[in-house]
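Heads up: the structure comes next, in structure tokens.
Here the complex is missing one protein chain, while the rest keep their positions.
Letters are used for the chains, namely A, B and C, taken in the order the chains are written, and counting of residues starts over at 1 for each.
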Amino acid sequence: MSGALGVAVLGAGHMGADHIRRIGGTVGGARVVAVADPDTARAEAAVAGRPGVRVHGDALAALDAPGVEAVLVASPEAAHEEALLAACARGLPALCEKPLTPGSASALRVVEAEARLGRRLIQVGFMRRYDAEYAALKSLLDSGRLGRPLMLHCRHRNVSSPPHFTSSMLISSSVSHEIDAARWLLGQEITAVTVLRPAPSSGAPEGLLDPQLVLFETSGGAVVDVEIFVNCGFGYEVRCEAVCEHGSAQVGDARAMVVRSAGGAREEVPQDYLVRFADAYDREVRAWVAAARRGRAEGPSAWDGYAAAVVAEAGGAALRDGRRTEVALERRPALYG
Amino acid sequence: MSGALGVAVLGAGHMGADHIRRIGGTVGGARVVAVADPDTARAEAAVAGRPGVRVHGDALAALDAPGVEAVLVASPEAAHEEALLAACARGLPALCEKPLTPGSASALRVVEAEARLGRRLIQVGFMRRYDAEYAALKSLLDSGRLGRPLMLHCRHRNVSSPPHFTSSMLISSSVSHEIDAARWLLGQEITAVTVLRPAPSSGAPEGLLDPQLVLFETSGGAVVDVEIFVNCGFGYEVRCEAVCEHGSAQVGDARAMVVRSAGGAREEVPQDYLVRFADAYDREVRAWVAAARRGRAEGPSAWDGYAAAVVAEAGGAALRDGRRTEVALERRPALYG
Amino acid sequence: MSGALGVAVLGAGHMGADHIRRIGGTVGGARVVAVADPDTARAEAAVAGRPGVRVHGDALAALDAPGVEAVLVASPEAAHEEALLAACARGLPALCEKPLTPGSASALRVVEAEARLGRRLIQVGFMRRYDAEYAALKSLLDSGRLGRPLMLHCRHRNVSSPPHFTSSMLISSSVSHEIDAARWLLGQEITAVTVLRPAPSSGAPEGLLDPQLVLFETSGGAVVDVEIFVNCGFGYEVRCEAVCEHGSAQVGDARAMVVRSAGGAREEVPQDYLVRFADAYDREVRAWVAAARRGRAEGPSAWDGYAAAVVAEAGGAALRDGRRTEVALERRPALYG
Partner (left out) sequence: MSGALGVAVLGAGHMGADHIRRIGGTVGGARVVAVADPDTARAEAAVAGRPGVRVHGDALAALDAPGVEAVLVASPEAAHEEALLAACARGLPALCEKPLTPGSASALRVVEAEARLGRRLIQVGFMRRYDAEYAALKSLLDSGRLGRPLMLHCRHRNVSSPPHFTSSMLISSSVSHEIDAARWLLGQEITAVTVLRPAPSSGAPEGLLDPQLVLFETSGGAVVDVEIFVNCGFGYEVRCEAVCEHGSAQVGDARAMVVRSAGGAREEVPQDYLVRFADAYDREVRAWVAAARRGRAEGPSAWDGYAAAVVAEAGGAALRDGRRTEVALERRPALYG
């Protein structure tokens, strides 16, 4: 392909608009040619100043628009399955914001459709794999210099949770990033989940079990603990320490400017994941564009999206019952190595 | 009291010798007047250059030596109960290295003896309470500025474990410090214990379950996770982050000299608790001497020693059974407020 | 302009090849259409895999090649003046790697040519202005929150110097970045230079005065000290602390992954400016492309390149004579505000 990749973006909300800005901005080699959103006014606003981008109320119409060579799925999760199956049917590479679909059953249907196709077209938006610090950690672990990983200690904090966020969404929506990161960093599947529930913070909405301590056991005998605290009030923080046989490695304490003034020495804490992971999103979309121009997908797969869904569902059960819950995955199709 | 406090030191091993050096060295207001150790040659070596210090093979003889006004118990834990009961009987203030006694039953007997006496004579050697960073953390939590504590994340790492260290000693001997620190920092009792066991490190002796992730629930609804890793190979590290409703506070990453040279920017990690907590030991003994000169004990109490023993025993059961284990304490005598 | 900006790259050495890779890679909206290098084999190698890029032995021929809409000057500095005057003559926006030209006299000729033209076409490659940390520092200083800047403490270290590097090049080639950064951060001109010369490091080539401490006074009464050490042996480090009336702000200690293993806690130090400032180069070229597509130039100007040359020449004199040397700039043309 010599020209820019023609992309249809489904969904013009927070993430969709950010991706539209990104494609043609910090990401070259691609251009947005169609945007779909039932709220077409919102879609129009997102493409303002970009002549030639067609706005659609219907996602499938956008996929069939002229010049569409790939699709970026940023619509609500309930719409993901249909969009992904349609992309597979049309042979269009797709980047799908997480979660893959709203649950493991639908995720499995997507996996099976892609497996039948026999080649990867879908990349799931687990952008941490594209963060420079996480990539350095992955590379260090893979090098074997520190020996086998024994534990991961993870912290995941948001300033505040959106309306309608439920206790199980702390796991399915937020910890899903750690589920993927742990599976990827360790190269292992998660086999059991336990959830400890401190008395909720007074800063959390009434009824929300926030924070939680989510514990994973893995197929290789590692243990992962995740603090998830979505109303911590002070910033967006994602930290991870990998404890290995011969040392530990820690990311997420990155420091930029230190300001000393009355009251102490201070570093800013980013308030938002679009700020903290801005470069990771850029790299993610850049990598997706590069692969899509070759007609394929790389990076986090539909299988990774499915596995995250199964683990999150086990986490939901563990949260409800207060018990250790085992995780049962289907057999992994050969396509996913 | 106008002269220096006359101290009998029981036990002239690693800790005992360190305390002998400390009293009269960095700690003023006290002098060692008697040392007891069945290995009298070791005791003689520990007091070399200190004319006038009497060496005994028998602990009780040392307590009865002329000029003894207080006793520092650094003998093997099996000898603690007899020494502490004897100190109570003689009205001698005692500083007892942790653990108070080898188990909760004997610890309770000491508690009951002191409670019958009706005044505190015993301080247990949980020296972290005297560490400047832990003290700052305690003070911050008590101030209420960050709201109620929700979680404590603790790391406790040793270069290597001594011979004969068993899997349950990771909890009873090492994590006992976090048990006390958590109870003290939070002002709450521990109510349940769960232990997760990663596949052991190849750096640990055959058969030793090292590392472990030990999880505590507390009477106030907080959750505490402790990584204990006694063969981490690279240093002695004790870190703690308190996650509260309005912020978090972290200690134990103290940084001194940063050296930049080929290979990166490096900070030294202390190799030993006597190095890491040297100042805390000084302050601990100084505070004990000050109280003992007034004929009393302050700081960590026999009750704290008893509670730590009960929690550690529950931890041992949790480790063995792989199950959440509840903690049942006796009624706290009025003496311990 | 709706298509990608057609760029001629002059020079296919280290920087030129890096920019060729960047344009069409991490930087969208532009494409390399011509490359000039007297060593055409080197130029061919730099464009391998890019069909349609024309290679020239002669710079002016490349400027006149079809489709050229802008020019990136990465040729040896002796060739800059001719290239920039030719770009001005053709109305082509130009990004010129630093230094603008080999000296202040030639730099002034470029300034005057652009001033006669009456609009800015030239951007000089002072990429620090595009570094996220420097940008945060600039923004903080401009906000006035810390009051007036009083001092800048700068460190600039390279692993080792290239062959033929001379003592005065520590200032003209390396410190030129601090000259620009100080002028930009403070919004002031440099008025005097003093250079202190420690006994050279045994790690520096025979005869090279390395390191040096270069001191600037500014028109607003600030003082800037720069450690330049081009054979420090351990890494590429650029740090800056701005000391202001109400506080200080420090950048360049950015920390990514901390690894604890035998020997201490370690952070990697980047070895190369192309690594340390990779994102800054991306942003620099992206900003240049965006402005060039509108037919103009922004960012560091030819005047900034001229001022840096004058200050560097004063620094050379100060180094030679061991004396404080005053800086005399020509009148600034209105074009440069």
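To be clear about the criterion, a residue touches a chain if its C-beta (ideal position, glycine included) is under 8 Å from a C-beta of that chain, and two chains touch if they have at least 3 such contacts.
Note that the coordinates shown come from a computational prediction; the quantities given were computed from them, not determined experimentally.
**Student:** According to the contact rule at the top, which chains on display are touched by the left-out chain?
**Tutor:** Every shown chain touched by the left-out chain: A, B, C.
**Student:** Could you tell which one of B:R21, B:R90, B:H246 or B:R332 touches the chain left off the display?
**Tutor:** Looking across B:R21, B:R90, B:H246 or B:R332, the contact with the absent chain belongs to B:H246.
**Student:** Looking beyond the chains shown, say which of A:G49, A:G207 or A:G263 touches the absent one.
**Tutor:** Of all options in A:G49, A:G207 or A:G263, contact with the hidden chain holds for A:G263.
**Student:** Of C:T26, C:T194, C:S301 or C:T325, which one is in contact with the hidden chain?
**Tutor:** Of the listed residues, the one touching the omitted chain is C:T194.
**Student:** Check the options C:A222, C:M257 or C:V289 and report the residue that touches the missing chain.
**Tutor:** C:A222
**Student:** Suppose we count only contacts with the excluded chain; which residues of subunit B make the list?
**Tutor:** Residues in contact with the chain left out: 2, 24-30, 51, 132-133, 136-137, 140, 146, 246-251, 253-262, 279, 286.
**Student:** With the missing chain put back, which residues of subunit A would touch it? List them for me.
**Tutor:** Within subunit A, the residues that touch the unshown chain are 233-235, 237, 260-269.
**Student:** What residue numbers in subunit C mark contact with the hidden partner chain?
**Tutor:** 147-148, 150-151, 153, 155, 194, 196-199, 201-203, 211, 213, 215, 217, 220-223, 225, 227, 229, 232-234, 243, 245-248
The rule is simple: only the chains that are shown with their structure count from here on.
**Student:** Just curious, how far off is subunit C from subunit B if you go by their C-alpha centres, in Å?
**Tutor:** The mean C-alpha positions of subunit B and subunit C differ by 57 Å.
**Student:** Report the inter-centroid distance (CA atoms only) between subunit A and subunit C in whole Å.
**Tutor:** Centres of subunit A and subunit C (C-alpha means) sit 37 Å apart.
**Student:** Rounded to a whole Å, what is the gap between the Cα centroids of subunit A and subunit B?
**Tutor:** It comes to 44 Å between the two C-alpha centres.
**Student:** Could you list the positions in subunit B whose residues touch two or more of the other chains?
**Tutor:** 233-234
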